[in-house]
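And now, subunit A:
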Amino acid sequence: MTAIPWLSILMGVSVLGALGVSFLKNDKLAKQATLGVSLLVLVLAVVMTVGFSPNGDRFQYAETYDWIPSFGVHYAVAVDGVALVLILLSAVLVPIVVLASWHDAEQGKRSVRTYFALLLVLEAMMIGVFAATDVFLFYVFFEAMLIPMYFMIGSYGGAQRSYAAVKFLLYSLFGGLLMLVAVIALYNVADKNSFLFPDLIGAVTDPTTQKWLFLGFFIAFAIKAPLWPVHTWLPDAAAQAPAGAAVLLVGVLDKVGTYGMLRFCLELFPDAAKWATPVVIALSVIGIVYGAIVAIGQTDIKRLIAYTSISHFGFITMGVFAMTTTAASGATLYMVNHGFSTGVLFLVAGFLIYRRGSQFIADYGGVQKVAPLLAGAFLIAGLSGLSLPGLSTFVSEFMVLLGTYERYAVPAIIGTTGVILAAIYILWMYQRTMNGPTAESVAEMKDLNGRERWVVAPLIALIVVLGFFPKPLLDVINPAVKESLVNVKVTDPAPVVAVKEGQ
Partner candidate 1 sequence: MITAPTIEYFALAPLLIIFGAAIIGVLVEAFAPRYLRRAIHVPLTLLSLVGAFALVILQTVRGVPTTPAAMGSVAVDGPTLFIWGTILVLSFVSILLINDEEQFVPSAAAVPGSAEEEKAISEGAAHTEVYPLALFAIGGMLLFPASNDLLIMFVALEVMSLPLYLLCGLARRRRLLSQEASVKYFLLGAFSSAFFLYGTALLYGFAGTVDLYGISRALATAGGTETLLLVGTAMLGVGLLFKIGAAPFQAWKPDVYQGAPTPITALMASGTLVAAFGAVLRVFWVALGNDSWNWQPIMWGVAALTMVVGSILAITQTDIKRMLAYSSIAHAGFLLVGVMAVGDKGQNALALSGLLFYLVTYGITTVGAFAVVTLVRDPGGEAWHLSRWAGLGKRSPKLAGLFAFFLLAFAGIPLTSGFFGKYAVFRSAVALGEGWLTGLVVLAVVASAAAAFFYVRVIVLMFFSDPSADGPTVVTPSWATSAVVGFSAFATVALGVFPQPVLDLAEKAAKSLFVQ
Partner candidate 2 sequence: MTTHYLVLSALLFAIGGIGVLVRRNAIVVFMCVELMLNACNLAFVTFARQNGNVDGQVIAFFVMIVAAAEVVIGLAIIVTIFRTRRSASVDDASLLKY
């Protein structure tokens, strides 16, 4: 444990950066400043991670101050392994997104520096939401986050942007407000005069109350994740948002939902969670298959990617609620990997669309011939989307399915069909856009330029490295997940055959 308030520093830097950027007059300068700030945050986050001791206390870098005593609300932040990797994910994605959306904001003829300021504000809130160990503080970030994203979609998005933005906001707000009631009730039922997460664990004992509160939280998270059938805001939002915002939306914001399920739904209401598990698993499985099938039928690249994410979130929720160490760790790792893989997928798609000016698959063809690098990046991103072994997503998907099978064989088997469907939607999209004779509309297409390579390269590197060597992340995640499962009071099922230690 160190006395340095790392998390506050991280947030503070982003917020101050945002302020500074919004006051800059020169757009170019604003961009560079944003990039600088986000890189600084990344460096700080990495340093913080290095100092994190996986097998030390569960929550580290803790800071706790009274915020609103009469509500029992604290400014309390700390990270365990799960939160840490997600914060790291955000810290990695933001600078990349900044670099990727260098010119995005200009299309709308809208204020460029506002866009980048919003990015930084969003980063601060993303860090905050994962770091918050006070349920109320978490809720505050959970809701407040919507606003910058809402403006990013609404002001800088595509033709349907305001529809998408409003849909996104209201959908989330609806869930959030239901959660608010649950939050209040939780406070009263627990009767601890405190919103601190550790105080609230095991505070709700009455089964009926647990179920109601669980629902209040779960619905909000299910909408956020999004879980079938409350997913329809995502395709619109993701398709309309500028590529960068889409990355943060699908890559990080949605993770708040799955993270919330793992952290709050399970730990605060373990019995209710077990009670709800069959339904949740069923919804997840439906989500996996359904999302994949609908993705196959999409004609719009970004929508397609959005639906693949719905399928992937099915895997994550399944892993979370399977409540085995392997599955839960896999799910957590999945959150990170999915952030990277969908991130690069959206970004490369963004480059593609930026060049051609159309989101429709039908407008492309034979791009590989004219822009091999672009195509290659797109292929690798796609392959990580279908979780090819050797790429990070495989590890997490494998763990989720493996762990789920231990307890729920049939859902796991059905979920595994997603592996086949994934191959279809990714490769078919790739074939239609990149292969075959070059369409004259793309004949002049430029290949990736320097900036874009710098955007794609780090992500792909990460995906490959983590694909072969996920241990560092898992070593951080596993203890945290084990702790949570202890609070949920579940133990992994033992193998049927007792294996005498071989060799």
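Criterion: a residue touches a chain if its C-beta (ideal position, glycine included) is under 8 Å from a C-beta of that chain, and two chains touch if they have at least 3 such contacts; residues count from 1.
The candidates came about this way: all candidates are chains of the complex that A comes from, given by their letters.
Only a predicted model underlies this, so the values are computations on that prediction, with no experimental measurement involved.
**Student:** Sort out for me which candidate, 1 or 2, comes into contact with subunit A in this complex.
**Tutor:** Result for subunit A: touching candidate is 1.
**Student:** If you look only at subunit A, which of its residues touch candidate 1 in the complex?
**Tutor:** Touching candidate 1: residues 67-71, 110-111, 139-141, 143-144, 146-147, 150-151, 154-155, 161-162, 165-166, 169-170, 173-174, 177-178, 180-181, 184-185, 187-188 of subunit A.
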